[in-house]
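Only a single protein chain was left out; the remaining protein chains are all shown in position.
Here is subunit A:
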Amino acid sequence: MTTDNSSPTGAAAGTADTGAGTEPGTGAATSTGTGAGPDRGADGSAAPIVELRGAGKAYGNVRALHGVSLAVRPGRVTCVLGDNGAGKSTLIKIVSGLHQHTEGELLVDGEPVRFGSPREALDRGIATVYQDLATVPLMPVWRNFFLGSEMTRGPWPVRRLDIARMKRTADEELRNMGIVLDDLEQPIGTLSGGQRQSVAIARAVYFGARVLILDEPTAALGVKQSGVVLKYIAAARDRGLGVIFITHNPHHAYMVGDHFSVLRLGTMELSASRSEVGLEELTNHMAGGAELAALKHELAQVRGVDVEGLPEEADLRAPVTSGAGAPAPSVPTAPPGGKDS
């Protein structure tokens, strides 16, 4: 993935590669219990690169996230679904180093870590493509592509940006991902949402990410552009990256996902691999299925409310985690139970 870019002594490229040199297969240092918590079914193929165990985060009195367990494996797409305010953003902020968790554990290659800054996470090969894309709108595309990891040449007092090489590399990398831009000098703010998203993904892949976190990459996009972005997610997966795909669109998630976790009000409502859950069920969970099912009987007595389409409680059979990841065989029947533990 990081092809031949470090041939002339690029100091910047060197730093960019520090955490990246480890190829996906080398996440080997995991003798510690990978068999614990969320290790389910078909996913258990390779050791997880990043793992959350009962992790949570409280902002003062407000508990934004509680008891979340998640494993990210190379070449797998882990989808995190949830409505607004479910804690998705908090989850990725913990993994990407913007915030620190206040309970549970975050493990990278099996060892517990606590990131002080996004730079530390990047150095461990965890790259995040944020909802706002972490681009600087008025800066040219190529400067955005290399921002924070610029290529330079020359000795210190006259060390300067290697502009020609950066432009060439950015152009190559974007083409490899199937993105064709005619003018890399144009401010990135003039690109469309899908194009910017694609640049951000290409950028993360180029800088040797082992884990790619995508924060609602399709949220603001049209149908066709969403398809383009999903294609890049699949491309990143096929390159052996572990992908965390945050979304509130179960259809998008089901197209590329290998494992699905649904967050609700800061806790995990569902954690299931692809073989254990169908699209319809996933959609129901996303739509607040468990709560709706409980409401169904009440609603049925109200004239004018069509409850035919709503799922019965018995339909929601997929394993549901509560708290520290102990798999519960059936659904929590009452809504408060889902919220509190």
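Please note the rule applied: contacts are C-beta pairs under 8 Å (C-beta built on N, C-alpha and C of every residue); 3 or more make two chains touch, one makes a residue touch a chain; residues count from 1.
The criterion applied here is as follows: contacts and distances are computed from a predicted model.
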Q. The complex has one chain missing from view, so what does its UniProt entry call it, picking from "Xylose transport system permease protein XylH", "S-adenosyl methyltransferase", "Electron transfer flavoprotein subunit beta" or "Imidazole glycerol phosphate synthase subunit HisF"?
A. "Xylose transport system permease protein XylH"
Q.
Please identify which residue in A:Lys57, A:Arg73 or A:Arg143 touches the non-displayed chain.
A. A:Arg143
Q: Give the residue, chosen from A:Gly85, A:Gly116 or A:Gly189, that touches the chain omitted from the document.
A: A:Gly189
Q. Among the options A:Arg124, A:Lys167, A:His248 or A:Arg274, which residue touches the chain absent from this view?
A. A:Lys167
Q: Identify the residue among A:Leu181, A:Ile201 or A:Ala236 that touches the chain left out of the display.
A: A:Leu181
Q: Please give every residue of subunit A in contact with the chain that is not shown.
A: 12, 96, 98, 117-119, 122, 128, 130, 132-139, 143, 146-150, 152, 159-161, 163-164, 167-168, 171, 175, 180-187, 189-192, 195
